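The complex appears here without one of its protein chains, the remainder shown in place.
Now for chain A:
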Amino acid sequence: MITHDPDVPRLLAALSASGGAADAAVAARLHARLVADAARESVLDVAYRTVDTPAGPLLLAATERGLVTVAYAVQDHAAVLQGLADRISPRVLHAPGRLDEAARQVDDYFAGRRKDFDLALDLRLSKGFRREVLAHLPHIAYGSTESYAQVASAAGSPRAVRAVGTACATNPLPVVVPCHRVVRSDGTRGQYVGGAAVKDLLLGLEAAA
């Protein structure tokens, strides 16, 4: 019996190598087919893609109800996807086609061509008062701002100023639900889920348009 048969690595290499570089094309084809099959059978619970913007890559994720998450790179996209798997469903797939329209509107927004988003939204990740706050935010017009105190009043709890801050900080749909338009009463911008520099960028973009 041979202890080190040179044929074994040869066979393993042959079995494992198969199509070589073409395997990337096979993998892409199989992945696309899986996405299509999953959508047809309604087992694609969370679809996601990324879109490049002046504020860095944005993660977009949608359920069958609508856009459910927008996340900046600083939020750690892998961690955000894990959070979606935990909180909504682990049936999460990279399915850019399902988010083409959202990506197009985000592109248009950053290019100054769009002032309002017209997308179905799934607000299930936000509950209670936070959700009331998010419901108010789209009423703050493009290019204008409100203070945290004003938003608290508009959401029906004038004293819940800090809670408005928390609602904005945990907004699952930044950019599309414009928490960047909420600033401090003294006129300084305050914090932002995507970082203060990105808040400046968005407010500057809207002021210029």
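By our rule, contacts are C-beta pairs under 8 Å (C-beta built on N, C-alpha and C of every residue); 3 or more make two chains touch, one makes a residue touch a chain; residues count from 1.
Please note the rule applied: contacts and distances are computed from a predicted model.
Here one chain is missing from view; checked against "Protein-methionine-sulfoxide reductase catalytic subunit MsrP", "2-hydroxy-acid oxidase", "RNA polymerase sigma factor, sigma-70 family" or "Beta-ketoacyl synthase-like N-terminal domain-containing protein", UniProt names that protein "RNA polymerase sigma factor, sigma-70 family". Annotation: of A:Ser89, A:Ser144, A:Thr166 or A:Gln191, A:Ser89 touches the absent chain (contact as defined above). From the set A:Ala27, A:Val74, A:Ala120 or A:Ala196, the residue in touch with the chain omitted from the display is A:Ala27, counting the whole complex. Between the chain not shown and the residues A:Asp76, A:Asp100, A:Asp116 or A:Asp200, the one that touches is A:Asp76. For chain A, the residues touching the absent chain in the complete assembly are 1-5, 7-8, 10-12, 14-19, 22-27, 29-31, 33-34, 37-38, 41, 43-44, 46, 48-50, 59, 76-79, 81-87, 89-94, 96.
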